[in-house]
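Some chains omitted; the rest stay in position.
Per-chain numbering from 1; labels A and B assigned in written order.
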Amino acid sequence: MGRPQEAFRILRLGHCVLRVRDLSAARSFYVDVLGFVPALEERDALYVRGIADFDLWTLGLVQADEPGLDHFALRVEYPDDLDALEELHRTLGVPVTRVEAGREPGQGEALRVRTPDGHPVEFYHHMEQVPVYDDRGRVRLPMRSTHRFRGIPPMFIDHMNLRVEDPDASLTYWRDRLRFSISEYTVRDGKTFAAWLRRRRGTHDVAVVRSTGPSLHHVAYHVGEPADVMRTADLLADAGFRAQIDFGPGRHGLSNAFFIYVRDPSGNRLEIYMGDYQRDLDAEPIRWEWEDYDEGGRLWWSPEYPARFLETTPVNPSWPL
Amino acid sequence: MGRPQEAFRILRLGHCVLRVRDLSAARSFYVDVLGFVPALEERDALYVRGIADFDLWTLGLVQADEPGLDHFALRVEYPDDLDALEELHRTLGVPVTRVEAGREPGQGEALRVRTPDGHPVEFYHHMEQVPVYDDRGRVRLPMRSTHRFRGIPPMFIDHMNLRVEDPDASLTYWRDRLRFSISEYTVRDGKTFAAWLRRRRGTHDVAVVRSTGPSLHHVAYHVGEPADVMRTADLLADAGFRAQIDFGPGRHGLSNAFFIYVRDPSGNRLEIYMGDYQRDLDAEPIRWEWEDYDEGGRLWWSPEYPARFLETTPVNPSWPL
């Protein structure tokens, strides 16, 4: 087998924008309590990042009437990859929108689509970077300000967990067209129930899980050590946000990660996550039969999950216009 | 106020003996998976300890038809304290039994009583100690064999959580006679619902909680860092003991400790515990009103507790004979 010629290469999840009902409450939750680093604030939006994110921001919080997913963005290897992706989507009959540099803070030109499974996605190449030098030109890595951080703090954006109507149909897009690699997947009644997809060597940049239609289950941030998962619960309870703890801490069997799920004041679900593995993209996907997944895949251990854990938040209905 | 003359002084919880249905299963659970250090094994009993216990053993596991509490033991400051305690119990009309040195491995002479609230308790002064020197006479602390330990491992025995019919009546014994100090307590409908009692500076050696009568809720072992609480769940799930995870991990509001509750193969509940505070014995007891305790005392955060968490195991009916 020779090397295939690639028309584009998606590198990773870049950022996520969530809709929040109350920006001030969101700032308190994300910045003051959890310790996200504020990057910039506009009249109707707040942009934050983890302490080990090199992109200027990785989480956008925009004022809206309802919670949910405004959009998420995938970084491509070369600027010209946007042209190839535009061509691909035209071939698929998917409308595309090009937006100019600066439409979002620090971002270069971008391509926006609603994916065939209904999700608001943006492709981009350029994003402004966090400085790595101090005022005197000496190296100062972004995460080396522990004396200024607060909260957990979160390290970097990790993945999106999406709900879709038909995961097998989703895979024809995510795996076959965008060339995401499946790390693990679950089969129920002969059909794919869920698949964890990645362009990095971790377990996933994006997961697609069967539900009644497109919606967002959660966006996840990576933390530095297992104890940070319990620290998240301490911080929320101490700060009066105990009701925002949705589920956890626990460990997933599928992906092997420690987790805790929390809800922001508008109801968006955030996962604080740590401990998945690194495995080559061309490794054989790991297959879970339903019973096996149901018993030890979703939760390797941890209490029974509550019914509220199945709730999701809607996706932006007007994207990409 | 002058100094009161003391007739005896209880120092701390010394050990606990649990009844198990299957010694071999108990060995696998406590020693092979959780990493308790085996001290000695007899035909019908196994004696183990944590890696930072200096007593030869702190947990006894004895063959029995039913699970539950055989007895637990409190260490007194001086050998003669046993005489004073014998006198005290005679005054209270509580039958006492003296047992000779060696009745339990490594233990000196002891005094056995069934407490007024129905619990099987032993008072003792002497217990054989773990060596602190190696074969060549050089100092070697017991916990400095990390290359040989397995499991969590547990560090030292911490406390007993007892169920009693009437906590206010229990306090006339534990607080007024044995001079335990209350660290925290809960009031429900004008009566004490539960009290945490100690002779060390931590939050408790013994807790008494209202129920239908004397039974054991759990014995607790202290671990070295918060992540060990999650490691306990990993170990049990990895070893095929997932069903033995009872509840947790979480954090208590009352006592401030991280916890996970697990059940041994016979059904005895063990708490893996870390993070309570040190406070002087003469400090004012901390009082929780019921609603406050119910909301943030039992659990500062963590999921709703399952009904099985209210189950207890019986106490030895034939003690102290």
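By definition in this document, contacts are C-beta pairs under 8 Å (C-beta built on N, C-alpha and C of every residue); 3 or more make two chains touch, one makes a residue touch a chain.
For clarity, every value in this text was computed on a predicted model and none was experimentally measured.
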item: Total identical subunits in the assembly as filed, 2 in place; value: 4
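To be clear about the criterion, only the chains that are shown with their structure count from here on.
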item: Intercentroid distance (Cα basis), subunit B paired with subunit A, Å; value: 45
item: Residues of subunit A defined as touching subunit B within the complex; value: 225-227, 229-230, 233-234, 236-237, 242, 245, 247, 249-251, 258, 296, 300-304, 306
